[in-house]
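Every protein chain except one is present and positioned as in the full complex.
Order of writing sets the chain letters: A, B and C. Residues in each chain are counted from 1.
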Amino acid sequence: MTKGIKIVTIGGGSSYTPELIEGFIKRYDELPVQELWLVDIEEGKEKLEIIGNLAKRMVQKARIPIDIHLTLDRREALKDADFVTTQFRVGSLDARAKDERIPLKYNVIGQETNGPGGLFKGLRTIPVILDICKDIEELCPDAWLVNFTNPAGMVTEAVLRYSNIKKVVGLCNVPIGMRMGIAKALEVDPSRIHVDFAGLNHMVFGLNVYLDGVSILDSVIDSMADPKNEMTMKNISGLAWEPDFIRALGVIPCGYHRYYYKTGEMLTEELEAAETVGTRAEVVQKLEKDLFELYKNPELDMKPPQLEKRGGAYYSDAACSLINSIYNDKRDIQPVNTRNNGAIASIPADSAVEVNCVITKDGPRPISVGDIPVAARGLVQQIKSFERVAAEAAVTGDYKTALLAMTINPLVPSDKIAKQILDEMLEAHKQHLPQFTQTIKA
Amino acid sequence: MTKGIKIVTIGGGSSYTPELIEGFIKRYDELPVQELWLVDIEEGKEKLEIIGNLAKRMVQKARIPIDIHLTLDRREALKDADFVTTQFRVGSLDARAKDERIPLKYNVIGQETNGPGGLFKGLRTIPVILDICKDIEELCPDAWLVNFTNPAGMVTEAVLRYSNIKKVVGLCNVPIGMRMGIAKALEVDPSRIHVDFAGLNHMVFGLNVYLDGVSILDSVIDSMADPKNEMTMKNISGLAWEPDFIRALGVIPCGYHRYYYKTGEMLTEELEAAETVGTRAEVVQKLEKDLFELYKNPELDMKPPQLEKRGGAYYSDAACSLINSIYNDKRDIQPVNTRNNGAIASIPADSAVEVNCVITKDGPRPISVGDIPVAARGLVQQIKSFERVAAEAAVTGDYKTALLAMTINPLVPSDKIAKQILDEMLEAHKQHLPQFTQTIKA
Amino acid sequence: MTKGIKIVTIGGGSSYTPELIEGFIKRYDELPVQELWLVDIEEGKEKLEIIGNLAKRMVQKARIPIDIHLTLDRREALKDADFVTTQFRVGSLDARAKDERIPLKYNVIGQETNGPGGLFKGLRTIPVILDICKDIEELCPDAWLVNFTNPAGMVTEAVLRYSNIKKVVGLCNVPIGMRMGIAKALEVDPSRIHVDFAGLNHMVFGLNVYLDGVSILDSVIDSMADPKNEMTMKNISGLAWEPDFIRALGVIPCGYHRYYYKTGEMLTEELEAAETVGTRAEVVQKLEKDLFELYKNPELDMKPPQLEKRGGAYYSDAACSLINSIYNDKRDIQPVNTRNNGAIASIPADSAVEVNCVITKDGPRPISVGDIPVAARGLVQQIKSFERVAAEAAVTGDYKTALLAMTINPLVPSDKIAKQILDEMLEAHKQHLPQFTQTIKA
Partner (left out) sequence: MTKGIKIVTIGGGSSYTPELIEGFIKRYDELPVQELWLVDIEEGKEKLEIIGNLAKRMVQKARIPIDIHLTLDRREALKDADFVTTQFRVGSLDARAKDERIPLKYNVIGQETNGPGGLFKGLRTIPVILDICKDIEELCPDAWLVNFTNPAGMVTEAVLRYSNIKKVVGLCNVPIGMRMGIAKALEVDPSRIHVDFAGLNHMVFGLNVYLDGVSILDSVIDSMADPKNEMTMKNISGLAWEPDFIRALGVIPCGYHRYYYKTGEMLTEELEAAETVGTRAEVVQKLEKDLFELYKNPELDMKPPQLEKRGGAYYSDAACSLINSIYNDKRDIQPVNTRNNGAIASIPADSAVEVNCVITKDGPRPISVGDIPVAARGLVQQIKSFERVAAEAAVTGDYKTALLAMTINPLVPSDKIAKQILDEMLEAHKQHLPQFTQTIKA
């Protein structure tokens, strides 16, 4: 390409955007972004302008010729794009707060990407993503869709099954966070740590860990089994694993596994938080408000350090790094969400998985892991079943299918409670679930 | 074979035995049993004698030359056997009562074959079955092992993985009960109903139902969705399914699926029962006591009708029918537990499944079903993972592996509670868990 | 069904038809055929009338109320049919003679269903079958298509991949012939012999053989290894196997395997025959001429014994038996060509295989065999690859794809010779290959 790169970021008004800008600035020499289009919707117009102005100041300070465009017209932005990144949130943090609060009324985990909350985030998000896919097909058919909108696994599954887009990668900061956490715990440079990731989004395991190529899995597990010394992630509970359980499991779970292997304790913790500091969405709403106040400051021309508290660390770095490797055919290894293609034996070849891939200009190529250990496998398979039914419900807007997804979710204790939660959440989110309009009435 | 058939029934003092005797008597013309050895252990001696005497009276009345032998010496009995049936209960109903009561203390389902109770029944039973397999290898290597000791799926899995016995079939009355229930609901002769069974033991689905070869699946599901008209089984709860859930599932669950799809309600019901009528084991203990009083009556020379209340209906009929089809190479179709061999796509080929098979003299041949629907699949895969880890724990006596099995069981809410239940149950059952002696101390 | 059965036989003027009539007459009590429509094309009109008159005499003699209809109008016949059987030959025996003679010029096997001849039979037949499928969809969507037109495996593959018809079964007399041959060699009633068939059409293996349910595989192989005592089939060479080869193979090949495991000798034999008695088609042409002379005789009111010399023994019996089992939901076991569905591990689940199935009203259900032995497997997989490419060539009429199919066929020695044979055969058969008209010119 002699022309510079055109990148479109849908949900450009997100508080994460400054990190993305920083990432593009840092990599400009090898990844010459010429146009960056930040797209948002009417409700996000104010934020988009705040972010857009900050972005322009950052670029100016770096003396880099990236043109920043702000628009509410997605189709205008998409024309001839090279990369489309998605980081929007249908219904904003208000919707997430409902995803968290409503299930808790029924003594069920309320969480952004797991349980009923994850299902509803999928129901709201998937139709929008599929609309974007149609626009991409028409307006920039050669573009790569780099999705970091959650639930990223379910979204990637839906795009693989229900769109004509082949060039899609789902991205998450959980694997990179695990790697960084291990490096930090060992006090070594992260580049010396390699982890064999395999599983699903927010359900990924580290099957092995290497320091300079030599397995250190056992000692990492030992340190995780030591309650004083474990690795965790900012936006989920730091509850310690039962030492003998984690030793017998023999692989490294991610933080979100706690919702399944420590359901009881996580629920207790959520209920307490909901009555005191608020749910995670409510906490984040405050953080975001403060962040946007900072962003408004016309003196600010860099990513403020406060952003790192927001959660989502490494997200944008992961995204820039992925785009860079695709653009430059780097053939390095990154964990992403993509079509399994046989890499994990017990997941269908045509399903989305989160797995280490070689990143090429032609997309990610998953590295075969054979299989994940038998004890870890069943839960992964069950969540994959759930994700597929959830994606179908999102696409069809069929009430019964949504109830099926809700009931088979392992965090939901019964078909009856599933129906109660479903009905309340359908009502609460109806503004963002146009596909269910008919079935809700019926 | 010119010689008559030798059958050995381990756990011969069971209250079910009279039904088995009745089955052999009925089929004598095509299945000429010459010797029936009823084997039990010292603690079961009295029951064995009661049953043995009743059996002799039944045979005498039928004027059929079956020799009934009673013995506490298993190895003496096994010599040159043609079929070995297993229907014993390690630790008797007292142990089952603990399996039911202890988890309830932790607000966890207490059940014979599911959850912590199922795990412990497996831990107690599998080593005994594997000992029997070694005896069979030595004393009657051509015999078929027909297991109806629960948990039959886990037991079959363990025999396939950890013994040298190839001739093993696991048997359960759930599928036949489902078929009979449908026939009864439709008021047709059961021979006109055919069900495509596939899944695991106590986790089997009816993928389709036929009346005279024509699918009636939709109308059966409709009637299950009608709370006034559903089909159920005597020994588990009759709670009705959410109509829209069962319709969306699109296949027929078995009664035990309620523990997973209605966990909350089942737990409530169990807790109430435990405080009032007692757990199922406690109820059965009373029924059994009454039954044995009946059996003692020297005038009784037939299976008393009261046995049918005991649960386990069709069990012995299923066993006799299976033995008959093997012996006579009938090549009819029966649902049994056997090596999957590709019949169900998403279960490993070398794992035990419950599936329709053609029954030949050379054993069951599973009929390919392709796959079970995606919504039903994940739970089946998860339980299979659990069963494999549980079997490994039973064989190795490794504490950590047992904790792993307990934690990944979908009815157990956390690793911490898993450890508490595990520790209490290991202590309670230590007499019947010799393989754990060292690890319990350590 | 209260109405009687309507059967449509496409290619009704075939010399095999009297056997089919006999089959329906024999089974009338359980399979009450009310209408039998014999359909043929203009060129076959005379034969159709001869056969039709004989059929009417046979039915009359049997005093059975089957209405025999003769027509050249396929669509008229298909209306509301219950079963459609296909036994036509596009281009008649003249075309087959070309399939046999042309390859021989290049020192390549010339055979009806294998090598270049098999490919061209597929190219001629598949488009006609797919047309029939479209008519069935429209005129009798509930009908079963029972295909015995060769190459039956390739045809079934094509119907599964390129039509909307689900109710299709491919039928061949090879397995039944093998079973009958074994029974005859052992001088036992065929009902006592069971063979585990698995593979592809004309490439099926007997994985095991049972007499009264007990394996006699080793002794059958021993007798096949004895050149004086082998089992064979009338319409292919009787060349003996190398004893040590057949012993090491460990399964029973069908007669057609000789084209692959004895290519050299088969070619020599074919070349000799072509110069003396003529190719098989030429021999059959004479036999057929004589048969039709017999059939014309207005005194003849039964299947003449001379038909058995024709080859194709058991074909019609297999067809009647299959139709009977479907109609009456017999759930007996028959080897047919159907969707694999996991029954044979190393063949894709969605490909056609020839395998033992339980025959139900809802169609054949394959019995899982796990896998065929490694030594036998590779050839089966290679032929399946060929069949799929051949079917694609037949459907698309693409010259390059046809060349690809010809070249990868293991009987064709090189891409260059493949092109020569392809070009000559396309020219020779152009009348029956309308889909290639453009590419042939281009």
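Annotations for the structure displayed:
Methods note: a contact is a pair of C-beta atoms (placed from the backbone, for glycine too) under 8 Å apart; a residue touches a chain by one contact, two chains touch by 3 or more.
From a predicted model like this one, the values you see are computed outputs, not experimental measurements.
The chain that is not displayed touches the following shown chains in the complete assembly: A, C.
Shown as candidates are C:Ile10, C:Leu207, C:Ala418 or C:Leu433; the residue that touches the absent chain is C:Ala418. Which of C:Lys56, C:His69, C:Lys167 or C:Arg247 touches the hidden chain is settled by the complete complex: it is C:Arg247. Shown as candidates are C:Lys262, C:Arg339 or C:His429; the residue that touches the absent chain is C:Lys262.
Touching residues on chain C toward the chain that is not drawn are 241-242, 244-245, 247-249, 261-265, 346, 348, 374-379, 381-386, 388-389, 398-401, 403-405, 407-408, 410, 413-419. Touching the omitted chain from chain A are residues 194, 208, 210, 212-215, 328-329, 331-333, 340-345, 349, 358, 360-362, 365-370.
As a working rule, only the chains that are shown with their structure count from here on.
Comparing chain C-alpha centroids with the centroid of the full set of protein C-alpha atoms picks out B as the closest.
In whole angstrom, the spacing between the mean C-alpha positions of chain A and chain B is 44.
Taking each chain's centre as the average of its CA atoms, chain A and chain C sit 55 Å apart.
Shared interface positions of chain A, defined as residues touching 2 or more other chains, are absent.
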